[in-house]
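Here the complex is missing a single protein chain, while all its other protein chains stay put.
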Amino acid sequence: MRNIRFQRRANVSTVRKIINPVIFVILAFVFCGIFLAALGFNPLEVYAKMCRSIFSVRGVQKSIVAGLPLIFTGLAVAFGYRMNLNNIGADGQYAMGSIFCIWFGLYGPDMPTVPKILIMILLAMAGGAFAGLLAAIPKAFWGVSETILTMMLNYVILLFLDYLTHGPWKEPNQIISQTAKIDEAYWLPDIGGTGINVILLIAVGVAVLIYLFHKRATKGYEMEVIRVSPETARYAGINVRKNTLIVLAVSGAIAGLAGFAQIGGIVHRVQTNMPNGAGYTGIVIAFLAYLNPLSVVVVAILFGALQISAVAVQILGVPSQVATMIQGSVMLFVIAGEFFIRYKPVTGQAARKEEAQ
Amino acid sequence: MEKRTAEPILETRGISKTFGSTRANQSVSLKLYKGEIHALLGENGAGKSTLMNILNGIYRPDAGEIYYKGKPVDIHSPKQAVALGIGMVHQHFRLISTLTVAENVSLYLNESGFFLNKKKMEKDIAEYAKEFALDVDPGARVWQLSVGEQQRVEIVKLLCRRMEILILDEPSAVLTPQEAREMFRTLRKMADAGKTVIFISHKLNEVLENADRITVMKDGRIEDETLAKDATIERLAGAVVGDKEFKDSGAALSPVRDEEVLSLVGIRADNDKGLPALKDISLKIRAGEIFGIAGVAGNGQRELAEAVAGLRKVTAGTIKLNGLDITKTDVKRRIREGISFVPEDRLHMGLAAGMNLPDNVILKEFDTGKYSHHGILNYKAAEETTRKFIEARDIKNGGVELPVSMMSGGNQQKLLVAREIDGSPKLIVVAYPVRGLDVGAAEAIHEILRDQAAKGIAILLVSEELEEIFQICHTVGTLCNGELMGIRKITETNINEVGRMMTGQRLEEAANA
Partner (left out) sequence: MSVLAISIISSAVLSAVCVLYATIGEIFSQKAGIMNLGLEGIMLMGAVSGYLVAVHKQNLGLAILVVILVGAALGVVFAFLTVTLQADQTVAGLAMLTFGSGLSGFIGKDVCGVNANLAFDPFDIPLLSKIPIIGPALFHQSILVYAMYIIVPLSMIYLNRTRPGMVLRALGENPAALDSAGYNVFALRYAYVIFGCVMTAVSGACLSLAYTNFWSDGMTSGKGWIAVALVVFSAWNPLIAVLGALLFGVVSIVGIDIQMYYTALPSQFYSALPYVATIIVLIFTTGNFRKGKSNAPESLCIPYDRENR
């Protein structure tokens, strides 16, 4: 071991960039298998059942539906990271977006369908943006850590949501704390006969928009410069403060759309703690997707599948938290795996030659 | 005062060290004696730091021997240098700012014991300090100390560790004149006590006043060696800058026009640490004039370039561009008004290292109609401009989509300069444009600058190579310690005069030599 040193790789091939994480994802599953076994389950049996549950038409359907909010939170978090901003508050922004959106949906005036839905979309984005700005302002002006701010805001906003669904907006004659459903007229339809809501198209559309934005928009270019080299951005006269505000607001707006996804297309109402950790999952998704919006869509659906399959194996007695456990392990292993992308092992003679230089 | 024993305590014979293609030290033979203060004088890149780092165990020489007290030694690590009693005070201090002086020294000494005995630590340090007349407060936290006091702590560290040979790298660079005087007094006390003190400097006056013996290095070799009492300013300046007569200097220069493009009056600015870096700078640059700023790096050049470019606030004075007061305008505005800037740090400031060529080409104008319509980047225009640059300037690259960090330094600079001169700016600020470039690339850059001047563009050129200044500048101003020592037309001065101004003499004195 003494003669093995690690040396930075000069350039990394794309093949390695893809294969490496895959290897480590597999390792993560093996690792979780150990815990499954420790609790008395047969990992292979569990994994098999998980696969069966999602490799069916109904399974794919449910996976996509479960993945819809995750696409938005993943996109939101990735967008923030594209300028080195830690948006941990996607949950809160998702919740705030839902609040603004359902308010209009339930208590706004009766209107023709299309304008009403459009306004709901805008309000969902506004709610999320508002929540994002609450953290953005202290960060941009006073350098306060957005990581902790967004985190604290999560709890505050979710408690606010809890209050609304238990109290003034609670569906009458129900024990469960949730709001009433919005009028059916405003429900978004499914795509043909697939059972998958049109919201998927919106989600993919947003992902494509963001992808194009990063690639072609002037603002996207500006963000990239700030991310790659803040000193160069300063040299070019780019206003980092303004951009911080914009990026966190937009990130929040995208997360807010997750609220609209639920209200317009899935449950058509707001339940207490509707986000249910989608914001955290969004972080893992953004990371695994290497911040690429198109990859986020794929990874989000995979995670949706993971969630569905976790529910399916509950029959075997496996706790549903296995999904989060797998997510966490995957992230840990892929992070560890990153090291091997950046460095390569160098032994003996070569190592000593390096030392001498 | 010299107390020289017959035998040198430390001697190098024929030391050579090469980094890549640079011969940092070429057959350097130096003798150091007990009880003397020895000054190592020379410009940047002369090889002084390399030699000292070899003595300190940070580098190994490629050839040559080192003798300690007459016996050959191989100094292969800083730890071993310490064991031999060789200690160095670097320009960037190795102190923990939140700890007290006593704690810092104690850490460095690797003392044992679980509990800190504050009183004992402080007493020990106070004793040493007193012996050498070093005024340090052992209980003070390092961040509270002035730079001069911090330096004293570094010296105390070495003394407590019983170092016999002390090397100081540009010790007065961060001190006020007052503090510098005190520091040299301390060094004298140490030498009187039998220690060997070596200090690196580029300041002639300081060296003449404080050293016992002076060694001048140039281009990796020892150029001259003399006792201080036998040296004169002329002799030293000549050794430092060389005796080159630059033929044709000023001859091939395009004529300067009458309009004043840049005017600086009474400019003051601070450096990153909050200390004054520019003190009352006034100069004028006319259209078509290449104004060179000579001086050893670290005397305010970076701050001057940044102040003109808009990246550094000035604390006093005015900056006018073609009569327009731009003192308080931001960077973007100055870019629009026509100020281009080729910064010292080309890869991490002038360029975005991780982005590709077209991305870098549009850096200053990405949000103007040239490259952007309705918020969308016109990538084709960016690629076209990139191709134009590549062809016009022969910029070698492995592919425009690759990050600029993959290009060689020379080609990076060519790209950067091409971008900055594009669009006919009124003023170009360039800092150390040919640093690290080979002769061919350097010549190409100089050609570009000459062309721009011929077109009537004003250029502020910060340089550390007198050759460059004498070859392409119309005028030269010399910065030393944040002040302009003098401004001269290139045809009316010579390298010796500028050399002296660089080392601290004002124009009047230098001219009257």
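By letter and in written order, the chains are A and B; residue numbering begins at 1 in each of them.
To be clear about the criterion, contacts are C-beta pairs under 8 Å (C-beta built on N, C-alpha and C of every residue); 3 or more make two chains touch, one makes a residue touch a chain.
These numbers come from a predicted model, not from an experiment.
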(request) Quick one: say which of A:162, A:190 or A:231 touches the chain that got left out. (result) A:162
(message) Touching the hidden chain in the complete assembly: which of B:73, B:96 or B:283 does that?
(response) B:96
(message) Could you pull out which residues of subunit B are in touch with the chain that's been left out?
(response) 78-79, 94-99, 103, 106-108, 110-116, 143
(message) Need a quick check: the contact residues on subunit A for the chain that isn't drawn.
(response) 35, 39, 86, 88, 138, 141-145, 147-149, 151-156, 159-160, 162-163, 166-167, 280-281, 283-284, 287, 319, 321-329, 331-332, 335-336, 338-339
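By definition in this document, only the chains that are shown with their structure count from here on.
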(request) Using the touch definition up top, name the residues of subunit A that touch subunit B in the complex. (result) 216-222, 224-225, 228-229, 231-232, 234-237
(message) Which residues of subunit B touch subunit A once you look at their complex with the stated criterion?
(response) 310-311, 330-335, 341, 343, 345, 348-355, 359, 362-364, 366-367, 371-372, 375-377, 379
